[in-house]
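Before I ask anything, let me first share the structure, which is written out below as structure tokens.
What you see is the complex with one protein chain gone and the rest in place.
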Amino acid sequence: MSEEELRKILQDVKKGKITIAQAVEKFKDFSATDLGFAMIDHHRELRTGYPEIIFGSGKTPEQMCCIVELMMKKGNNILATRCSREQFAAVKQICKEACYHEVAGIISIKQKEVEQTKTYIAVITAGTSDIGVAEEAAVTAEFFGNKVKRIYDVGVAGIHRLFKRLPEIRGARVCVVIAGMEGALPSVVGGLVSKPVIAVPTSIGYGANFQGLSALLGMLTSCANGVAVVNINNGFGAGYMASMINKL
Amino acid sequence: MSEEELRKILQDVKKGKITIAQAVEKFKDFSATDLGFAMIDHHRELRTGYPEIIFGSGKTPEQMCCIVELMMKKGNNILATRCSREQFAAVKQICKEACYHEVAGIISIKQKEVEQTKTYIAVITAGTSDIGVAEEAAVTAEFFGNKVKRIYDVGVAGIHRLFKRLPEIRGARVCVVIAGMEGALPSVVGGLVSKPVIAVPTSIGYGANFQGLSALLGMLTSCANGVAVVNINNGFGAGYMASMINKL
Amino acid sequence: MSEEELRKILQDVKKGKITIAQAVEKFKDFSATDLGFAMIDHHRELRTGYPEIIFGSGKTPEQMCCIVELMMKKGNNILATRCSREQFAAVKQICKEACYHEVAGIISIKQKEVEQTKTYIAVITAGTSDIGVAEEAAVTAEFFGNKVKRIYDVGVAGIHRLFKRLPEIRGARVCVVIAGMEGALPSVVGGLVSKPVIAVPTSIGYGANFQGLSALLGMLTSCANGVAVVNINNGFGAGYMASMINKL
Amino acid sequence: MSEEELRKILQDVKKGKITIAQAVEKFKDFSATDLGFAMIDHHRELRTGYPEIIFGSGKTPEQMCCIVELMMKKGNNILATRCSREQFAAVKQICKEACYHEVAGIISIKQKEVEQTKTYIAVITAGTSDIGVAEEAAVTAEFFGNKVKRIYDVGVAGIHRLFKRLPEIRGARVCVVIAGMEGALPSVVGGLVSKPVIAVPTSIGYGANFQGLSALLGMLTSCANGVAVVNINNGFGAGYMASMINKL
Amino acid sequence: MSEEELRKILQDVKKGKITIAQAVEKFKDFSATDLGFAMIDHHRELRTGYPEIIFGSGKTPEQMCCIVELMMKKGNNILATRCSREQFAAVKQICKEACYHEVAGIISIKQKEVEQTKTYIAVITAGTSDIGVAEEAAVTAEFFGNKVKRIYDVGVAGIHRLFKRLPEIRGARVCVVIAGMEGALPSVVGGLVSKPVIAVPTSIGYGANFQGLSALLGMLTSCANGVAVVNINNGFGAGYMASMINKL
Amino acid sequence: MSEEELRKILQDVKKGKITIAQAVEKFKDFSATDLGFAMIDHHRELRTGYPEIIFGSGKTPEQMCCIVELMMKKGNNILATRCSREQFAAVKQICKEACYHEVAGIISIKQKEVEQTKTYIAVITAGTSDIGVAEEAAVTAEFFGNKVKRIYDVGVAGIHRLFKRLPEIRGARVCVVIAGMEGALPSVVGGLVSKPVIAVPTSIGYGANFQGLSALLGMLTSCANGVAVVNINNGFGAGYMASMINKL
Amino acid sequence: MSEEELRKILQDVKKGKITIAQAVEKFKDFSATDLGFAMIDHHRELRTGYPEIIFGSGKTPEQMCCIVELMMKKGNNILATRCSREQFAAVKQICKEACYHEVAGIISIKQKEVEQTKTYIAVITAGTSDIGVAEEAAVTAEFFGNKVKRIYDVGVAGIHRLFKRLPEIRGARVCVVIAGMEGALPSVVGGLVSKPVIAVPTSIGYGANFQGLSALLGMLTSCANGVAVVNINNGFGAGYMASMINKL
Partner (left out) sequence: MSEEELRKILQDVKKGKITIAQAVEKFKDFSATDLGFAMIDHHRELRTGYPEIIFGSGKTPEQMCCIVELMMKKGNNILATRCSREQFAAVKQICKEACYHEVAGIISIKQKEVEQTKTYIAVITAGTSDIGVAEEAAVTAEFFGNKVKRIYDVGVAGIHRLFKRLPEIRGARVCVVIAGMEGALPSVVGGLVSKPVIAVPTSIGYGANFQGLSALLGMLTSCANGVAVVNINNGFGAGYMASMINKL
């Protein structure tokens, strides 16, 4: 909005050519169509009422409680990832409603209802060691109101296990596929379904695994289409992304 | 399906207890609910009528023609990525309808109509050097019947350019964000929209860029939620994934 | 063999206690049982009559001819890998029997018959781009007298293709599995067969493939048992190893 | 198997043209020759009676016991790798027959006899620090019924040690060669024997060893033929692969 | 200074053409203009009165005290980075004036006044987890006499937070920008200000972050001009560099 | 600026409580103190009159001309880096004033005078092979109006060369130090001067140099204080940063 | 030695043409001039009387004692590197003469005198944190009978410290130069002396140091001639190599 445009509006207001309400509208128009930056504010407001997210890793129980208390006042639901049992014990003291999802390492606090989706997200793992990351994805997605179907331990070294669960996998609106080691499962799933696949490499493995690098590179270079990748062990990010897609 | 079950059905057919049509149904039931593997066939059939994809890179013009001819007989639409002008010249000779999207390096052949989406995909680049990859994504998405809005050269070093285009970006159902160098744009876009972001690192840059590694790592470790990543320069993969999501 | 032992034998010879033939035997015994190093010689002799191998890459046509001529005099069969059409043209001039396996990039010269195996090696590729490496493996194995079954383009992104060929794969005594990109195929094959799998990563792919690194790491961290890996694009090495195993 | 073929068989059964037994055969034929997928089942059945493998690392003693109990019911032999003395103590409580191979870190439970091979596997190490990985390989191979000859501490820096053991090495049907640091031993052994060599890099070393990377790369780029590589420290994988080859 | 020149001066002294004081001056002149190496001494002297720096990491409390005592005798101010509470407790015992900046992990001892700058340094972080590194930078800069403005938790995933603080950022003479994960903040700040930006990657993050590598590469390949980078987590180095620039 | 504040201003204008000019001022106040985002515009305006930068690498001569023509209309000075002689020939045709700095690979076009600095920047190289990058830095800095002193080929392997030039180096307000191979020069210079050092790693070297990685890591881990690093071969970035600092 | 040659000698012995002593000589001649392998034995014998080396890292005190006892029986001197105080306490119990060099982490046992060199080795470090590695080198060299001059903390960031010690450095027959961080010191020393320089990178540093990688790469790409490098932190290796050279 140039100074000329600003002066024009003000003069019109002064001369009574337009009402104040009309002027306000004009400002809104500008912000929405020309400037963009006002959108920032809109956006922030839209966010009010949204769940709050805490990354628990490395925070003391006291710090956790402090943050949770602050957030609870806004009346929103709260999700804290990478939390220990100790952190939960502290939070439970100040908030009776707090739940602990042990395998996922997640603390959740529900202060208001979330609308549930009709369609579901399939959360699939190659091995049993990947279940911690899978639960982080699954609990995150459920927290945002998604139905989730867990399909665990169906890795490619015994591929008949995967085929037995194919109908369930194909029924999903979006798949989260979690694997360590060579990270081959998302490629196989991506070739069997026609839905978006969010691939999560895990650091499960040793040696040439290099803390998840082998699975990460494998997923990024997948020969199947419709596969996109999040960070190593990032179950939360996959659950969040899948929720975004499932709610479209 | 065990041998017992198989014998039971055959005996029922023989004895007239069930009709042949009923028996066929039973086989289908098994395949769909217990075995999974029959789904493979179903899936393959579903694919009939789907577009065919060719990865042009490294193929001689003769090889290209040979593949295209084979595919044209099925009557499907054809998309060939990473194609040179020489490859196109050869294909054009055997197929008048072939189009060449030069910046994208794509040859497309339309043999039947594709239904168009109402919602659109935003394809966004940080710099002008990323446009080749962006066009690969955009043309791919359009080929699958998606509306696409191109928003180019809005990188973070001059962030007002991005804000000017924010309303268009926020209007999209899914965003493809393409950047080289430090690959920061998907993080910023991810923080400004509430739609899924498919991030594409490009190999634009030099030195510590290491052929796109810096952008790739940057996008994988993005501090924004709702961002998933495809391979370096993989415009096609991003366009395919975005199309899958947009059509849900 | 200590000096004492040596003197003892010599004295026995001198005194006629043992014949010269017996003395020679004693030397052989020593070398075979105590010292080991004599085995080196034995081994070298055993090698006489063995095929000769040339690594063609980087050699001029003249150098190739020079080496081939030298080797032909020994009367052995000759295999030259990574050879260009130019190198072959030169070799053909000095040796009528030379054959060129174009896709494999191999020149072979047969000067004597090789016994053929009854069992076969399955050479399997994920994509069509991997066929060059596969042919290097297959032609190498055939050159050593192995039967080979080629099973190409059965990658994990369309896994029904693999299943159609399963009986052939399971009939092999050893499998060579070749894949680029994420290199997932050896894991899947390893889970479906109970024979040794030699995995060959290829540099097919781009971006996060890093010239075959993604496939290499994927194969090394394979979740299937009975899989061992050779160097990127090393079709010759895989064919050689498979031949060794097949001939046991 | 198309629907047409299915209907044809059913009608023949109904009309009495073929017996039920003949129909069942026809189904088997299809599965074995055309479809492949039925092989999956066959395969699974074949596996019944096979040993069960547990990867102990990261499992609590309770989890170990739980899994072992489940597996024991099938009556199979059980092998658990990467196990601590604590895990063994717990397992011993529920299973008297459990043995602990301390250096290998393996728990084994024998519930039925395994046929022993006539030929043997040579398990060779460069240094004394590699013996842990070597024992994992040796105990695994023995568990599967292979004879094993241990040849330890014959690394290339004192190559006369290797030569003293050459006859034993050459007598093996397959060699497992284990080395850390520069990982040179498999190349030397590969040049001295004409049997397959399974190379195992270990993480023994420091600095530019990078947790086994130097040995891994060295083995992958070995100048000797007939060498294939498994993951860093993967003694189990090498033992399994060697057993597969030894039993051909 | 050549031997001729040396002889000339000595002869002039001998002959009384120049006084000894003049001769000494000549030596000084030479050292300053021709030789350079004398500058080393000058420089060292200039340093007298400068603060002393200790890198605390890995030193025992006793070693710390020993070094501090030695340094205190020179009468200079002392700054010790990467110090634990235990190290501070020990130092406090021998020096009452010692202060501990806990978040920064810095012990400072002031023995004489430092002149304060009029202009200020902005120390900016992307997240709250980066504050430890930021405080190391800020306390270092303050210790050298700079005014510092702390602007924390304004990362790119919620870019409105950054804009709210823009006037303060633009008021600075030099900016220190600290970020982990994808390290995008320096690029954005570099595009919004026209002052030098010192970028500090932190090891905050996990997985593909690779202990700060992703942020480091991102900052080195920044698309914004006027950005230079120090080592991962090197808050002290950034504070020192910023101080140097601010005091020009 | 909230809607309430907006309405208040408009009403005051309408009621004549404040003049339009006063209202305009109020808007400006808001933008400068509360909102930040308006600063974006201010900033953009400030930039008017600033030089324009083109990254020449990969652009055709036609594209270069097209961009240059557009930019010339604004009347600003133009700097194009990484330009070939061919690109210059094309640009020269449409712009007589264009100069080519061959060693730097820079085209510059001066359309108006730039104020010259009193203080100078020292541009220092380790070897003669680094001079291309050094000239990119030096010409860039000169283009922005800085005095530059070139001190080339004073690398650490013959350190007396460096000492001979020390007085010139110490006279600079900021140093740009350029080195390939082990990149040790910035550490040595950083230890000898008390001015900021901008270090530029170059890709000069081979083998373990890994295209400049060794120099890059060396500079980032420099034991000297007051050193910050830009991307490999990024002479332009160093010249820009040094100019920013020199003009403070 | 061919069988023919062997028979010839035996027949000559039998016929009395040569004495047994002459025959033995002939065998020796063969081994020394033609075969080489006999040299292995010679060499091994030469080694008798040589010091014994133990790599202490990862060995229990009991294992240490066990090895030391075995070695003591041969009457040689013993050097054990990477040893803890606990390991020493145990060894001391069984061997009064054992000495502990704490900073070096070395246990030495002297059972016979070693001849002392006239020339000395200079062991030089960049910082005080490198002294542990330096002492490992120095004590190793002294143990082998070399005179050693320690020149510590003369890193390039304060290069006047190095110059003060130059005469001592130049007096050495060979230099061991130890540095972490950017590893620049060997380049500078290599440029100032005309003696061989053994460079030892240390893992001192953090962040982009990557556990010594930066120093390692820096030293390998040194611009000075006459510099060769050993593994990260490998003080023993450097001391051993320097001793070999000093004793030539």
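All chains are identified by letter, namely A, B, C, D, E, F and G, in their written order; residue positions are counted from 1 within each chain.
Operating definition for what follows: contacts are C-beta pairs under 8 Å (C-beta built on N, C-alpha and C of every residue); 3 or more make two chains touch, one makes a residue touch a chain.
The structure displayed is predicted, hence computed values, not measured ones.
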Considering all chains of the complex, which shown ones does the missing chain contact? C, D, E, F, G
Just to verify: which one of F:I9, F:I54, F:I106 or F:I159 makes contact with the chain not shown? F:I159
Selected from D:N77, D:N146 or D:S222 as touching the chain missing from the view: D:S222
With the missing chain put back, one of D:C83, D:V200, D:L213 or D:I232 would touch it. Which one? D:L213
Among the options C:S129, C:N146, C:S214 or C:N233, which residue touches the chain absent from this view? C:N233
Tell me where the left-out chain touches subunit G, residue by residue. 32-37, 39-40, 43, 46, 53, 162-167, 170, 173-174, 192, 194-196, 198, 216, 220-221, 225-232, 237-238, 240-241, 244-245, 248
Against the hidden chain, subunit E presents residues 3, 6-7, 10-11, 13-14, 16, 20, 23-24, 27, 37, 40
Which subunit C residues touch the hidden chain? 37, 40-41, 43-44, 57-58, 201, 203, 211-212, 216, 231-234
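Note that in this section only the chains that are shown with their structure count from here on.
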Counting residue numbers used by both copies over all numbers at the interface, does the subunit E-subunit F contact come out same (over half shared) or different (under half)? same
In whole angstrom, what separates the CA-based centres of subunit A and subunit B? 22
In subunit A, the residues touching two or more other chains are 37, 40, 43, 159, 163, 192, 207-209, 216, 220-221, 225, 231-232
Every touching chain pair, please? A-B, A-C, A-D, A-E, A-F, B-C, B-D, B-E, B-F, C-D, C-G, D-G, E-F, E-G, F-G
